[in-house]
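The next block holds one structure in the form of structure tokens; read it before the comments.
And then chain A:
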Amino acid sequence: MSFRESLESGKFLVTAEVGPGKGTDVEHLLKAADIIKDRVDAINVTDLQSSVMRLGSMAFSHLLTDMGIDPIFQMTGRDRNRLALQSDLLSAWVLGIRNVLALTGDHPTMGDHPHAKPVFDLDSVSLLEMIGKLNSGYDMAGNELKGAPEFLPGAVVNPGADNEAALDLQIMKMEKKIEAGAKFFQTQAVYDIDLFEKFIRRVEGFKVPIIGGVILLKSAGMARFMNKNVAGVFVPIPLIKEMTDTKDKVKKSVEIAARIVKRLKNLCQGVHIMALGWEKMIPAVLDQAGI
Partner candidate 1 sequence: MDNFEPLIAVFSCHYCSYAAADLAGSSRIQYPPNIRIIKVPCTGRVSVNHILMALEDGSDGVYVAGCLKGTCHFIRGNYKAEKRVQYVKDLLSEINIEPERVQMYFMSAAEGTKFANVALEMTEAIKKIGHSPLNKSRS
Partner candidate 2 sequence: MIVGERKPMEELLGMIEDFERILVLGCKGCVTVCCAGGPKEVKTLSTLIRMDRKQKGRKVITIEASTELQCEPESIRPILEKMANQYDVVLSMACGAGVQTVAKLFPDKLVLPALNTNFTGIAEEHGVWTEACLACGDCVLGRTAGICPVTLCAKGLLNGPCGGASEGKCEVSKDQPCAWQEIYHALKRLNRLHYLKQKPQVKDWPVHPGRVVREDLREVETT
């Protein structure tokens, strides 16, 4: 079943994520994808994650299609202007890529080429509008395409915004993304379920499937790092303590993730598991969560 079919069927969705690395070595990523391929509906491929120069999302998404996996091609507005973005989307389509996740992208200063020119010709919202335009057979300038794609566009939302202004703005932008054609949302990692529930209550009226983000906690240190450095991610102190107290970090990590997945099952339409190299743990998480 393709990701679009799964989405339309209304089943509880499971997506995962791989981030191509710096260089041409893709063996371990392909292996990771292979381990989880039967347990997920789609795999996201990140677009120069954290503004670090890496192998491209389009190429790796294409490799996934070769393996019979439906990729979600992540595309940011950071590095390409509207010409390149549209052209890359057409290229992606002919390479068998069907789902696009439209993001604004981190600023180049966050990555390893901090003085690169930031492009941001389009942001997540205008990117979505443009995808809609391509789907309808035209480019942004209104020229007709000879052969149009039929992408399934998605977007992201950060439910953990840390103040009222930020959260209101996130929700307003979410509405704009829906108007611009977003058919599903994937969220930043959720740890504080009560907070997430409040968010869900505010947006459930939008009637667009939300896939809650889950990041496997690898250690207490990683949790503290994210609390300090990753916008909108907050790992509650008791969870950090669980990680400090355990002897078997992997087991604990899987257990915590499964617990979160279980609760998300009642709140939203799917989970997006970001394993950050621990992809082989994903089946165990899903098993424990009863999925």
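Candidate entries met the following condition: all candidates are chains of the complex that A comes from, given by their letters.
Things to note:
Just so it is clear, a residue touches a chain if its C-beta (ideal position, glycine included) is under 8 Å from a C-beta of that chain, and two chains touch if they have at least 3 such contacts; residues count from 1.
Since the model is a prediction, treat every value here as computed from it, not as a measurement.
Candidates 1 or 2 all belong to this complex, yet only 2 touches chain A.
Residues 82, 104-107, 109-110, 118, 120-126, 129, 140, 156-158, 161-163, 165-166, 168-170, 172-173, 175-176, 179-180, 188, 231-232 of chain A touch candidate 2 in their complex.
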